[in-house]
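Moving on, here comes chain A:
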Amino acid sequence: MSNHVLNQPILYTQKLTAFYGDFQALFGIEFHLNIGETVAIIGSNGAGKTTFLRSITGLLCNEPSSVKFSGQPIGASSPDEIVKLGIAMVPEGRQLFPSLSVEENLRMGSLSGRSGQWDLRNIYELFPVLKERRHHGSMDLSGGQQQMVAIGRALMANPSILLCDEISLGLAPIIIKDIYRALPAICSEGVTVVVVEQDIRQAMAVSDRVYCFQEGRISLEGRPDELTTEAITHAYFGLEDAVS
Partner candidate 1 sequence: MTSKIPESLPFSIVRSTFASKVAFLGFIVVFIAAVTLPWWGGRADMRLVVEFCYYLALAQLWNLLAGYGGLVSIGQQAFIGLGGYAFFMMAAFFDVPPLLAIFLSGVVTMLFAIPTAFLVFRLSGAYFAIGTWVVAEVYRLSFAQVSTLGGGSGMSLPISVVKSISASKLEREILIYFLALLLAMGVVTALYVLLRSSWGLALTAIRDSEAAAESLGVKKQMTKYAVYLFAAFGTGLCGAIIFLNKLRISPDSAFSVSDWTANIIFIVVIGGIGTLEGPIIGTLVFFILRGVLADFGAWYMIFLGIVAVVVMLKAPQGVWGLVAKRYGIQLFPVGRKLM
Partner candidate 2 sequence: TLAYANDPIKIGYVSPQTGPLAGFGEADDYVIDSIREQFKDGLKIGDETYQIEIIVKDSQSNPNRAADVASELILKDEVDMILVSSTPETTNPVSDQCEVNEIPCISTVAPWQPWFFARGGNPGEGFEWTYHFFWGLEDVIANYTAIWESVDTNKKVGGLFPNDGDGNAWGDKNLGFPPVLADKGMTLNDPGRYQNMTDDFSAYIGAFKKDNVDIITGVMIPPDFTTFWTQAQQQGLKPKVVSIGKALLFPASVEALGDSGHNISTEIWWSPNHPFKSSLTGISSAELAAGYTESTKKQWTQPIGFVHALFEVAADVLKRSKDPQNASAIIDAVKTTNLDTIVGNINWSKGPMKNVAKTPLVAGQWRKSDGDFKYDLVITENGQAPNIPVAGKTELIE
Partner candidate 3 sequence: MSWIDAILQGTLLGGQYALYAAGLSLIFGVMRLVNIAHGDLIILGAYIALVCVEMLGLHPLLSMIIVCPTMFAIGYWMQKLVLNKTLGNDILPPLLVTFGLSIILQNVLMEVFSADSQRLQSGVLDTASLQLTDELTIGWLPLICFVTAVIVIASLQFLFYRTTMGMVFRATSDKAEIVQLMGVKKDRVFALAMGIALAVVGIASVFMAMRTNFDPSVGPGRLLYAFEAVIIGGLGNIWGTLLGGIIIGVSQAIGAQINPGWQQLAGHLAFLLILIFRPNGLFPRTKD
């Protein structure tokens, strides 16, 4: 999709596992990410996609060497350190700060102190509607606008890797299109993007590479054009055919 994909992993995971108490959610995930590419992660509910992103951002603790960023082990680093290295996330369910205004929400993103081309002005250029509503409470916005704030907030950290968890969740198709239209603009700024998506078609359309998760394991990996519908549905549901 993007032109500046270098075949050089900026981030990779090795034997990554994750637990919630006694419950194991991830089993030895081997994943990599090349500079400048857009990768999609698909998988059914509860497959472990969110858990995987949480492990990368440090919200879940791991072995130090299970996640490496630019060769540096960050598996055991804390989330704030990881953001400062340049990995930002748009969390599942948007997770805006309800008692903050739109602009304050965006400013929260810049607290990591990384400099770069993303600032309030650029964000407002990317999503002009936010500028109009910048002094409103973030909960007064529509779902799509909230999603824009969430993306803008992550971009304010000027990340080199942007992780997006189900940014189309609960949004009308029209708005989803709007949001995905912004992605190329983001990528062209040299940001590596990971999207987690349940909408397979959407995921295939925007990505250079696809991982499919199933029950805490990677069940399929490949370029969108290499993957057949059958393979995907199988990997996705463990079923031969989803819809006849």
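These made the cut because all candidates are chains of the complex that A comes from, given by their letters.
Following the convention adopted for this analysis, a contact is a pair of C-beta atoms (placed from the backbone, for glycine too) under 8 Å apart; a residue touches a chain by one contact, two chains touch by 3 or more; residues count from 1.
Quick caveat: nothing in here was measured; it's all calculated off a predicted structure.
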Looking at this complex, which candidate touches chain A: 1, 2 or 3?
-> 3
Residue set of chain A touching candidate 3 in the complex reads 57-59, 78-80, 83-84, 88-89, 91, 95, 97-100, 104-105, 107-109, 111-113, 153-154, 157
